[in-house]
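Take a look at the structure below.
All protein chains but one are shown at their positions in the complex.
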Amino acid sequence: MNTKLAALSLFALGAMFLGGCGSSTTTEEPAKTPEAKANTTTPGSAAGDLDAKGLKLGFAQVGAESGWRTANTESIKAEAQARGVDLKFADAQQKQENQIKAIKSFIAQGVDVIAFSPVVETGWEPVLQEAKKAGIPVIISDRRADVPDDLYATFIGSDFIKEGQMAGDWLAKKLNNKGNIAELTGTPGSAPANDRAKGFRQALEGKADLKIVFTQTGDFTRAKGKEVMEALMKSPTGSTLNAVFAHNDDMALGAIQAIEEAGKKPGSDIIVVSIDGVHDAFQAMVDGKLNCTVECNPLLGKAIIDAAAKVKKGETLPKRTVIEDGIFDQSVAAKELPNRKY
Amino acid sequence: MSRASLKEKLPILITASVLVLLTLAAGLRFDNFLSLRVLMNLIADNAFLGVIAVGLTFVILTGGIDLSVGSMMGLGGIVAAELITVSHVHPLIALLVPIAVGGFLGWGQGTLIAKLGLPPFLVTLSGLFLCRGIALAISRESVQIEHPFFRTLTNWSVSLPAKASLSLGSIVFILVVFGGMILARQSRFGRTVYAIGGNANSAELMGLPVRRTLVWTYVLSGMCAGLGGVLFALYTSSGNAISGTGLELDAIATVVIGGTLLSGGYGSVLGTLLGVLTLGVVQTAITFMGTLSSWWTRIVIGTLLLFFMLVQKVIELAARRGQTT
Amino acid sequence: MESLLQLQGLEKRFPGTVALDHVDFDLYEGEVHALMGENGAGKSTLIKALTGVHPPDSGTMSLQGKLILPQSPEDAVRHGISTVYQEVNLVPNLTVMENLLLGREPRGPFGIRWKEMRERAESAIARLGLKLDVRAPLSSLSVALQQMVAISRALDVSAKVLILDEPTSSLDSDEVAALFTVIRQLKAQGLGVIFVTHFLDQMYEISDRITVLRNGKKVGTWNATDLPRLELVTQMIGRDASELERSDSVLADAALGSPILETKGLGRRGSVSEVTLSVSPGETVGLAGLLGSGRTETVKLLFGVASPDSGSLKLDGRSLARLKPKSAIRAGIGYCSEDRKREGIFPELTVRENILILAQVKSGWYKPFSLQKQRSMATDLVGRLKVQPADIERPIQTLSGGNQQKALLARWLAVEPRLLLLDEPTRGIDVGAKFEIMALVENLRQAGRSFVFVSSELPEIVRSCTKVLVMRDRKAIKELESGAVSEERIVQEIAGS
Partner (left out) sequence: MRRVPSWAWAAMVLAGVLLFNALFTPGFFSIVIRDGRFFGSIVDIFNRAAPVGLLALGMTLVIATGGVDLSVGAVMAIGGTIAAGLISRPGETPFAGGKPQPAMAIPVALFGSLLCGMFNGLLVAVIELQPIVATLLLMVAGRGVAQLLANGQILTFHDSGFAALARGATLGIPNPVWILLIGFVLFSVLARKTAMGLFVEATGSNPVAAQYVGIDARAIRFAVYALSGLCAGMAGLITTADIQAADANNAGLYLELDAILAVSVGGTALAGGRFSLVGSMIGALLMQALTTTILTRGVSPEITLVLKAAVVVGVCLLQAPAFREILAKRIRRAPAQ
């Protein structure tokens, strides 16, 4: 009796597995409004898209840790679908080992091009060596990877250090090189947190009156950003504060709420600067609560697929395809807000 | 086969057959899935997880739990990386230090648990925080390891046909599994571990060295976690303080899938190996599928785990019914 | 005879009590020394001090003239002190042979030698006249066989001192005989045996000397031949034993009404079959039979812990497919299990809560008793059953086994069930308490309550039961009406002659 049961269940498992594969393509594709789709594919998509039909692209994503990341994923998926790319998408759930596994399985599957957004900077050499041996070109997107130049075709994405610098420069100008700043950092150890902190400090170098008086992690989340700010506002340091620099918009949005609850005006009493440029951040700028956000464009889909198509044809690409990060302050926020879909 | 061995082997047989079926189903569905290369990847990619799971198996067999293994792996990796790149210690020594550190921290946890009777869950949860804190204090940034000898180690592998190869990490993993199997089955330590899991109080009254053995299981688990950190450093040729976040849950899941009971006393190292491979096959199959979004990946993994538990439960019930008649 | 083991001025205190108060004890080579006393007299504590479970606060122990102070059971074993406990202390998940040889497995260059281990295990088992597959997991054995394995394990150690802490409570007479044969052999080899039991017959059969403890103090040591039974009991309880004998009242004829519970051919596959019995108010129905004859299984069917798959069951004249513990309790049926550790006590809860919980379940979770009411009820019952210590706010796990048993009985008395199923209520209980419990049962019976009474001790059954159902090989084979109940008759039926 038990063997029969076991066999039955095993069969059911197999059936579920196969069935799951078949149906998943239809069920997981989230319904999108038409204009959202148009927008995700449009940036720079002038006439003459490169022919990418039939290209087999493996993309290893970090995860779905933020709205920014989801927009990034959506942009790649939508672009791939529009241009007939056979996209293999793998989600690493913020774990490097999962991403390495995904890349290795792309190699085993024999895809044409591999693209990935590294979870962390280091540790990619062995697996990229393997890709090189297998003759599969690699595109690194969004975050830097610390590997020799010969291991990848191109890096497409923003420069976190530069983002931090831009935010720092803007803030220095706004405060006339004088003031006390609180810094809300990202998840300890993560690349954007490390780099944005580094860039920001570079911008502040030599400006003795511009001081970072408080630095604490807000884990890139609104809730934590709010909690940290709330505690800070009650300390003696809090009363001397002129500005807040948050490593991403979400933490800034949380911090703004805490500043308000402490009876101060964010945007005027305390200047708030952050990075990413998500929709809610623009809304906050329109409301006058956020002063400035450095855009970190997540819509890399077109650029990645263009690059993939080119590499597949054997073209050599520049090692660095920079996505220009814009910087937006309250003066342009109202105009820009309707264009923000992520 | 006597009833004893059947009861012990049944969960393994179930896991093994589900694993085979899963692999075959995926092989039918996806090109290139059933290849030596994918199999070798499976071992290489899960070497650190596997080594950690083997150590954890002993702890779980005693009825305990070790939640610190993930962050201890992170600590091990960053310690090795710092020693090689910053302190310029020779890799051969630097790669042994994390194992010693893991063993020492495991000893501390084991002492609190076995000698002072603190609950393992809390002690090792504190261990998780402690290791992560120390690791981040050593270096918040990940550290690339540049050393000729180290590079030789990472690149060293046994070439196999069909573009497959067996890396150093894979070999260590296989050795650890064998070592673990022998330790569990052929040593007094191993049998005492099972006895403690069966009934710690009785084991103590039988005159077995219960406390000492308990401490040693946590030392073993810590050493395996440290070794896991070393393997991860070899795997990525870098050290990163936040690597291994949440890995303890993966490790527990693999041990449980392998048929080891969390209440202790029943289970095996071989089962853990099968559990690691099963989780690996599920992950690989999802990548081969390549269409699941982030959230569906989570839901599918959760559903497969649930399915696994239910099958185990059904068979366990059927077996129990069979025994009473 | 040479003195083997000497304990001097042993003292052990627990919070609130002095468990051992300057106890001296000595053991000769080649003797069986019985340790007697009521529950809570300090026997278990003395043994735990000897085996390193609870090292004493002060006092000395010397083995063969050398001072020892075991700090753990492991330590004690190393000194050559080997113990068999009342409750089986083995590991259920491992095989019989491993249980026999854990910690001293034969080893070679490749670790444990399983073949040699099996041979050694088989010969050790054969020594006790048993035949069983040593590769089977211990959990597949009956409690009695498990206990035999435990004894076998203790004998296998090259021990100097063997402690038997009520090892025989789950054994049948053949098994006891086999055990005694081995003990006599060991005696001849110079081993010293400390024997704790509540079975006076067995004690007198094997013991050379007797030491009696009372309230943590030593009363005295006698040669077994110099201390007649009545005198022994008097020493143990500190009162005149003849006083107790009188409470053993004469049985009144069963007062009859319509039966509370009736079964016809009740059974469950793999457990027990053909149980036909009826219990009416004012009846005490005895279930007699050897261990493993299906007595406990029968009681479990009656209480609804297990569901029957054949036969019929009538409660107050109404047919039921099965009972559940909850509905049985609601109908006024109670069940006091033989396995108090697993099925009885809530170790961390207080004596008060352990006693009151059942009454509380019966009255419903939304109608809690006030603390005052709980205290007065618990205090009353603790007093009536003489639970020691009488502190109702103490976690029950800190009480001795016998007192836990009394508290469990109190739990049922608190709800005054119409029918109480008692499975070995007197096992592991001292003589005094035994009489008290039996007297209580008899009083309640005369007041119209009924009982189903399981006991391995025939005298108890004969004394207190209005009728007896004899069981053999998991079947109820014969019902003896009140006039036909006698020890000889029951033995005849059990033996099948």
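Residue numbering begins at 1 within each chain, and the chains themselves are lettered A, B and C in the order written.
Please note the rule applied: a residue touches a chain if its C-beta (ideal position, glycine included) is under 8 Å from a C-beta of that chain, and two chains touch if they have at least 3 such contacts.
This one's a predicted model, so the numbers in the text were calculated from it and none came from an experiment.
Contacts of the undisplayed chain with visible chains (whole complex): A, B, C.
Remark: the omitted chain is touched by one listed residue; of C:Gly9, C:Gly220, C:Pro347 or C:Gly383 this is C:Pro347. When the omitted chain is restored, the residue from C:Gln360, C:Thr379, C:Thr398 or C:Ser482 that touches it is C:Gln360. Along chain B, the points of touch with the absent chain fall at residues 65, 112, 115-119, 121-123, 125-130, 132-137, 140, 249, 252-253, 256, 261-263, 293-299, 301-303, 305-306, 309-310, 313. Seen from chain A, the chain kept out of the figure touches residues 30, 33, 63-67, 70, 73-74, 188, 214-217, 219-224, 226-228, 230-232, 234-237, 250, 253-254, 257, 261-263, 280. Counting over the whole complex, chain C has residues 16, 303, 305, 325-326, 328-330, 335, 337, 342-349, 353, 357-358, 360-362, 364-369, 393, 411 touching the chain that is not drawn.
Rule of thumb we're sticking to: only the chains that are shown with their structure count from here on.
Centre-to-centre separation of chain B and chain C, using mean CA positions: 44 Å.
For the pair chain A and chain B, the distance between mean C-alpha positions equals 31 Å.
Chain centres here are Cα averages; for chain A and chain C they lie 69 Å apart. Residues of chain C in contact with two or more other chains: none. Across the complex, chain C meets chain B through its residues 51, 53, 72-74, 76-78, 83, 85, 88-95, 98, 102-103, 105, 107, 110-112, 133, 135-137, 140, 153, 269-271. Taken in their complex, chain B has these residues touching chain A: 14, 17-18, 21-22, 24-26, 28-32, 35, 37-38, 41, 44-45, 48-49, 136, 140-144, 154-155, 163, 232, 235-243, 245-246, 280, 283-298, 300, 307, 310-311, 314-315, 318-319, 322. Every residue of chain A that touches chain B in the complex is listed here, in rising order: 1-2, 5-6, 9-10, 13-14, 16-18, 20-21, 24-25, 27-28, 30, 58, 61, 63-64, 70, 73, 87-91, 93-98, 100-102, 104-106, 108-110, 120-127, 129, 134, 146, 187-190, 194.
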